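Below: one structure in structure tokens.
The other protein chains are all here in position, but one chain of the complex has been omitted.
Chain lettering (A and B) follows the sequence in which the chains are written, and residue indices restart at 1 in each chain.
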Amino acid sequence: MIYMIEDTINGILMGSIYGLTALGLTIIFGVLKVINFAHGSLLMVGMYAAYWAVALTGLHPYLTLVLVVPVMFVFGYYLQDIVIQPIFRAEKNVREPITVIIVTTGVWYILDNLTLLVFGPHYRTIQVNPLRGRMLEIGGLMISVPKLWGFVSAMVAAAAVYVFLQRTRMGRAIRATSLDRDAASLMGINPYKVYNVAFGIGTATAGIAAVTLVPFYNVFPTVGVLFDIKGFIIVVLGGLGSIGGAILGGIIIGLIESVGPQFMTATWTEAIVYGLFLLVLFVKPAGLFGVKYDW
Amino acid sequence: MKILDVREMTKTFGGLTAVDGLGIEIETGQILGLIGPNGAGKSTAFNCIAGVFPPTGGEIYFNGEKINGVKPWTLCRKGLERTFQIVKPFASKSVLYNVMVGAFAVTDKTAEAEAEALAVLKSLHFESRKDVRAGNLTIADRKRLEIARALATRPKILLLDEVMAGLRPAEVDEMVAIIKELRDRGITIFVIEHIMRAIMALSDRIVVIHFGRKIAEGTPDAVASDENVIKAYLGEEYVVS
Partner (left out) sequence: MKPEKINRIALVLLSAAALGLPLVVRSATYLHILVLLYFYAYLTTCWNLVGGFAGVLPLGHAAFVGIGAYTSTILSLQYGVSPWLGMIVGGLLAAGVGILIGLPTFKLRGAYFALATIAFSEGLRVMVENIDRLGPFTINGPRGLQIPPLDTGLTNFMFAGKEPYYYSILVMLAGVLFLTYRISRSKLGYALNAGGEEPEAAMALGIDVARTKLIAMALSSFLTALAGTFYAQFTLYIHPKSIISLDLSFEIAFIALIGGRGSIAGPVLGALLLRPVSDFSRIYFGDTLPGMHLIIFGVVLILVMNFQPRGLQEPLTRLYQKVVNRLFHWGALEAAR
């Protein structure tokens, strides 16, 4: 019984981190209407950034946020501005920007394999790690401290993005563009600028996720692929474009992964996740929570 | 005989009632004009009739058959065809290709579709442009392409949504002549238009809607002098070109 509770808590914590990794995916889709296949790779870049920040400066892992998040924002901003935007413009009249989707796949391949070339295939873990294996004991329950912090940062990040979109001028411009790009541009909003910012924000949230992962997760060139596919599933479960849905979708996946192995071999839980995804696509494509866009 | 009979048709989007209890009847072979200020619900009415979405309430009869919620491709095969206010050419394809897509609604053979498409292009004095990529056409030619494609499906009734918007006066005259010719070929025409001169010259009868509701109906002259219509348009900048 105690294991069951522990697994449940662990599933929620890890799941919220999954949700955090998918948050940027859902933001970018909400605005650009494009699945960013490079999102996992952006997470990977963030993890390398956090790793090297710790290794070179000896900072506390969480303090690297002040470095990683701005760097990731700028990286995402210019990635969209320089690489993706021209293709958007070329495909302006096309309803489904397939070429844009596939170009993000190209970015994925380039980032992953460049990292492989530069840093090699090794698994890296940070050496100066005050959080390694830290556990919190509550009434016999063992809870991982870095995952708990991951949960907290997921909630804070999701709330912050939500408030930003609701309350700020830029946030409103982003929402307007998301609803109707053409109408927004008639009202004097430059949609491409908005795309840049949305991409930057999405990438920055991947940076936050990266920082929370680095204390307890290996860093290697293809680490993003794991989270990529999970992210796709999460955003569809939660409803493409929904912020709350991303976090909830993440928690569902986390729960299946951590509670599932009590009843079956761990790899089967993976198959269940795919099955659930296809099931949702069949019966409730707007996502489990039925929200199309909550902003 | 009534080819189209719309009764008490209503369409709501969330809280907004775009079409409100609209009734419209069209006799076979007529040209019926539909006018109204911007956002009056004209295109929405077309979309309901043409099966883009089902109306929220009311009934639509086409040749006596109820067609609420019938899909656009089925309606097309039955002979009810429409054009789009915002033209939707298959931009990467040639004009001929575009029209052949329509012609395939009446034949399965490529050679026949091509012959049919060429005949339609010819009847619209458009065959010289058959190899031009549709994305490179001028706005007037795009509108004409929109009509050509629709004609190739051999419609009984044709719903035209602002096919003259953005055209120069000479082009408008040409379009009026084309539409009259279509009617003479036996095609019933249901036309939305902002250009008053054109709609007055074309229509046998005109229906005026405002906020989704019918406010007047009758011959062009009767409608033009109707008090309600003048009120609805007051302050509206409609084109009197």
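In the analysis below, a contact is a pair of C-beta atoms (placed from the backbone, for glycine too) under 8 Å apart; a residue touches a chain by one contact, two chains touch by 3 or more.
What you see is a predicted model; the values in this text were computed from it and never measured.
Participant: Write down which of A:Ile5, A:Val74, A:Ile98 or A:Val163 is the residue touching the left-out chain.
Facilitator: A:Ile98
Participant: Check the options B:Arg7, B:Lys93, B:Lys130 or B:Lys156 and report the residue that touches the missing chain.
Facilitator: Only one listed residue reaches the unshown chain, and that is B:Lys93.
Participant: Thinking of the whole complex, not just what is shown, which of A:Val66, A:Leu114 or A:Met135 touches the missing chain?
Facilitator: Answering carefully, the residue with contact to the hidden chain is A:Leu114.
Participant: Among A:Ile12, A:Leu59 or A:Val83, exactly one should touch the missing chain; which is it?
Facilitator: Considering all chains, including the one not shown, the answer is A:Val83.
Participant: For a quick check of understanding: of B:Pro37, B:Gly58 or B:Gly102, which residue touches the chain that isn't displayed?
Facilitator: B:Gly102
Participant: In the full complex, which bits of subunit B touch the chain not displayed? Write them out.
Facilitator: Where subunit B meets the chain not shown: residues 50, 52, 71-73, 76-77, 81-84, 88-93, 97, 100-102, 104-105, 108, 110, 113, 149-150, 153.
Participant: Please identify, in ascending order, the residues of subunit A that touch the omitted chain?
Facilitator: 29, 33-35, 83, 86-87, 90-91, 95-96, 98-99, 101-103, 105-110, 112-114, 116-117, 121, 229, 232-233, 236, 240, 265, 267-268, 270-271, 274-275, 277-278, 281-282, 285
One rule holds for everything that comes next: only the chains that are shown with their structure count from here on.
Participant: So, what's the distance in Å between the C-alpha centres of subunit B and subunit A?
Facilitator: Comparing mean C-alpha positions, subunit B is 47 Å from subunit A.
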